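Below is a structure I'd like to ask you about.
What you see is the complex with one protein chain gone and the rest in place.
On to chain A.
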Amino acid sequence: MFVSEGAPERLSTERPETVLLRRIALRDRAAFAELFSLVAPKVKAYLIRLGTEAAGAEELTQDVLLTVWRKADQFDPAKAGPLTWIFVIARNRRIDALRRERSTVTYGFEPPEQADEDTPSAEAQLSGTEREIRVREALKLLPPDQQEVVRRSFFDEQPHSEIAEALNLPLGTVKSRLRLAFAKLRDRLEDL
């Protein structure tokens, strides 16, 4: 919630979204308008990439930003970077919407909002924002074919078979490429 004292170097890695979220937590409507213009088009694009049609993606993005407004006081940049926090909200709102659509649905299941709430936060030496920067760099360092399979793991429902089909590769090759790509990512991010 707060900038720790005597850590001005932190500010250099701070994203504008972090500052805006702090102001939104204080019910600053101008900050909300600014954040909306900054992230809503990306959230909409992300949802479309996941297969939501444009009108549905627009509505879902509205829900995501409304949730951002309501939960802004729960944003803790030490735990998760601003985009990670917004990503998790978008993921959860999308799951909720899919659940409402499916007729077989009776009970829901909410994935944990903070995956590692019970992990001692002392372990997290890097701020959430620094973590986001490190992850982006680690992704960029992967060879393009490995970046491709990592992306598809996030966007396809059956990544193994869909990748195999799209790239015309045997399933075994796809699996070993995935293992290799994620092992490299993990090695570079082990200390996060």
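Definition applied: a residue touches a chain if its C-beta (ideal position, glycine included) is under 8 Å from a C-beta of that chain, and two chains touch if they have at least 3 such contacts; residues count from 1.
Quick note on the criterion: contacts and distances are computed from a predicted model.
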Candidate names "ABC transporter domain-containing protein", "Glutathione S-transferase", "Protein FixA" or "ChrR family anti-sigma-E factor"; UniProt protein name, chain not shown: "ChrR family anti-sigma-E factor"
Given A:A78, A:V135 or A:L167, the one touching the chain that is not displayed: A:V135
Interface with the unshown chain - residue positions in chain A: 29, 32-33, 36-37, 40-46, 48-50, 54, 57-58, 61-62, 65-66, 69-70, 80-81, 83-84, 86-88, 90-92, 94-95, 98-99, 102, 104-112, 114-116, 118-119, 128, 131-132, 134-136, 139, 150-151, 153-160, 171, 178-179, 182-183, 185-186, 189, 192
